[in-house]
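What follows is a set of notes on a single structure, which appears directly below.
Every protein chain except one is present and positioned as in the full complex.
To keep things simple, chains are lettered A and B as they appear, and every chain counts its residues starting from 1.
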Amino acid sequence: MAEKPKIAIYGLGACAGCDQAIIDLNEVMLQVADAVDIVLWPLAMDFKYSRIQAMQDGEIALSILSGSVRNADHQKMAELLRKKSKIVLAMGACACFGGVSGLANFCGKEDIFNWVYRNAPTVINPTGCFPQPETDLNGYKLTLPEFFEHVFTLDQVIDVDYYLPGCPPPPELIGNAIVATLAGDLPPKGSALAPRKALCDTCPRNLRKPNRMEIRSFRRIHEVEADPDECFLAAGIICLGPATRSGCGETCIRINVPCRGCFGPVPGVMESAPKFLSTLSSLLVVERDDEIKEAIDSIDDPVGYLYRFSQPSSILGQKIAKKGLEN
Amino acid sequence: MTAKTITIDPVTRLEGHGKIEIFLNDHGDVEDAFWQVSELRGFERFCLGRPAEEMTRIAPNICGICPSAHHMAASKALDDLYDVEPTPTAILIRQLEFNAFYIEDHYIHFFFLAAPDFVAGPDADPAERNILGVIHKLGKDIGARIIDVRRKNREIIKLVFSKAPHPEGGLPGGVSRGITSEERKWIKEIADDSVAFAQFAMDMFKDLVLHNPKNLDLMLNDAYRLKTCYMSLVDENDKVSFYDGMVKVIDPDGAEILRFAPRDYIEHIGEWVELWTYIKMCHLKKIGWKGLVEGQGTSLYRVAPLARLNVASGMATPLAQKEYEQMFETLGGKPAHHTLAMHWARLICALQAAEHNQMIASDPLLTSKDIRNMNLHLKHIGVGCVEAPRGTLFHHYETDDRGLLTKVNLIVATQNNAAPISLSIKKAAKEFIRQGDIREGLLNRIEMALRAYDPCLSCATHALPGQMPMMVNIRNTDGQVIHTLGRT
Partner (left out) sequence: MEAYNPKVVCFSCNFGWGYLNNEETLGATILNWIPVACSGKIDTHHILKAFKAGADGVLILGCPEGHCHFQDGNYQTRKKVCLIQKVLGAFGIEPERLDMEMAIDPEGKKIPQLIARMKNDLAKLGPVKRI
């Protein structure tokens, strides 16, 4: 009998939501567990790092990596799994684009430390100390990993074969991705294993979208009782549907809240933020210069919408990590 | 000394996301032990400048295990920020979702993390100590039931708040989507089913632990007792409450020492900074930081299921109340300091959540269309508090005149437990590691002390994955690692 293909599932700088989404495969997960050999999945089972290290290069058929890369430990694990795997799948918005935690690239590490360990109202810190990479405590040496100044996407650290966007990706797409990989039925390397359309194209509200959309001013979601059938943008509510890939099942739209872009750009587009920015400005119908300024000023925190999941992969935010921590 | 012959495992190069360091003296006995959390993400800072109402969509990303808790705390902080009372229907829908979340969350912990120790036994082969091992031992039918109850309750979360990891849609004064009469029927069935399952799980626990002298002895073992204060939310009748209530604190003898409204949390909770861990250690300001000590006079308190039952004078639902009574009878009265009894308390909380959802499913107001109170008045500061599955959770936001965040402070469940977890580990380590004997089963017993807390590290540092810290380093007097227990 041929050996079962090996699969590794691992979260780097992640929230474990992607692991939960895999567990949400439910019975399908049990079938997968029968058909493959899960060599690594810390959330669900015991494992030894040394076991992975001892493997041949390329011995793992598929590594599913979620999370962004924030410290040397993450990088080391990503590099190890890359080496041992035939196919690496970047799973979830964090691995693909940086994710919500990537917003941390907008503020410095020092600022975070100062707030968390000194200035937060509940902090009691008479000496004003910070946690240290190395501490001597009554003769015991305790160490902590230092983290990078920057949040990286997975493909800024290792070579990624396929992408599975979403926060988290829905179980159906996860199941399809695993089946397609094991069957070798895959699109060209670098593809996202998700539908190719934009969210607007699959949005149930598209039917009632006006032929010519005109926005005069913007409104925030808590200020209005949104019509559950009306296009959010037509109502002046920011929705990233036009620049976001479909595949989520329009779950947010269906509970009457607008899209925030967790599926990332549509195929052929490097980054969704500039596309959406262009869309948004073209929909604005205002005449004079001062009116333009006023309308744009009414968009509170455009950065927080445009880069909600994508700061680390954005044109201005991206950096390439130093390679080769493994050796 | 035998311990010295164990070589340094290369696993040590990989820190994982949290670790336990155990130091032995020359006799091979435990001198000291520390639990370290090794990551930090900084949500409190990078949320600044974002519109406050987006917090219900950003905060859940703190943790994929308990996103619903952050979503709910954020929703309630927004209610307070906008000085608005959600409509009765909105409160019912929120509670329905929150209970469903409690059920699926408590069971994933019990069956995935805790049960393997009791089903397979603490000395079993690590390869058998996982959910597949549990299903294998208990049979596929029971496995199917576990999967089914989890799926159904997560369907409720999806129905009202979009997705199970990372719910969306909480708004100040209400929710974004109502519930129809057809959906009510389906919800009722799930609630009934969940109550039946909760009773089944309770019986299973009793079979595994109460009727098994070895496991019972483990639960009652002194190594797993820690005398601390306790904190929890209680309702107006002083009963266990998940969604709302007053924060109540008792001392190690069970006397009430504090009862305060969540928005006064700053006056009562302090976060101590240590050099050797990224997590801050919560304690009671009134008593002041006394270090990692237990017993009368300690400023450390614990949260989570056992704390809830210790603090409240009873459960809010009848079946859960019966179980509550039996638990304290077995443990010898209140407060119970048995860390491993958290598993028991956890199942009782899941039962209350299921019973409560039965009531909600029958409430005529559930299907009303009045899901939002639009009467918003920005008052620039808002505190939201829920009793999350892993303990009391606080979200505190401040904004400018446009409702853009200028200050965010979060106190999360596992952080409340940080210092006691460190203490529990040290205590268990001292008990189980003697004369350099560090068999895997003994080390697992130390891990069991940690596992009982169901620590969620993503939350704890507003940071990393909700994985158990996977590294245990045992060091000799020279600080050399003589053994590593690694699951990464």
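Side notes on the structure shown:
Heads up, the rule we're going with is that a residue touches a chain if its C-beta (ideal position, glycine included) is under 8 Å from a C-beta of that chain, and two chains touch if they have at least 3 such contacts.
Remember, it's a predicted structure, so these values are computed and weren't measured experimentally.
The missing chain, though absent from the view, touches A when the full complex is examined. Within the set A:20, A:105 or A:156, the residue that contacts the chain not displayed is A:105. Among A:72, A:213, A:296 or A:321, only A:296 touches the chain that is left out of the view.
The chain omitted from view is touched by exactly one of A:254, A:275 or A:308, namely A:275. One chain is missing from the display, and on chain A it is touched by residues 105-106, 108, 270-271, 274-275, 277-278, 280-282, 284, 286, 289, 292-293, 296-297, 299, 302-303, 306-307, 315-317.
Everything below uses one rule, namely that only the chains that are shown with their structure count from here on.
Partner chain B is touched in their complex by these residues of chain A: 11, 13-21, 23-24, 26-27, 30, 33, 42-50, 53, 67, 70-71, 73, 76-77, 99-101, 103-104, 106-107, 109, 111-112, 115-117, 120-125, 129-132, 135, 137-142, 144-145, 147, 167-168, 170, 220-223, 225-226, 228, 251-252, 254-257, 260, 300-301, 303-304, 308. Contact residues of chain B toward chain A in the complex are 9-11, 13-17, 21, 23, 32, 34, 36, 38-42, 44-51, 53-54, 57-58, 61-65, 67, 78, 82, 108, 112, 126-127, 129-132, 143-144, 147, 150-151, 154, 158, 160-166, 168-169, 171-173, 176-177, 265-266, 269-278, 280, 283, 285, 289, 372, 374, 376, 396, 402-404, 409, 411, 458, 464-468, 470, 475, 479, 486-488.
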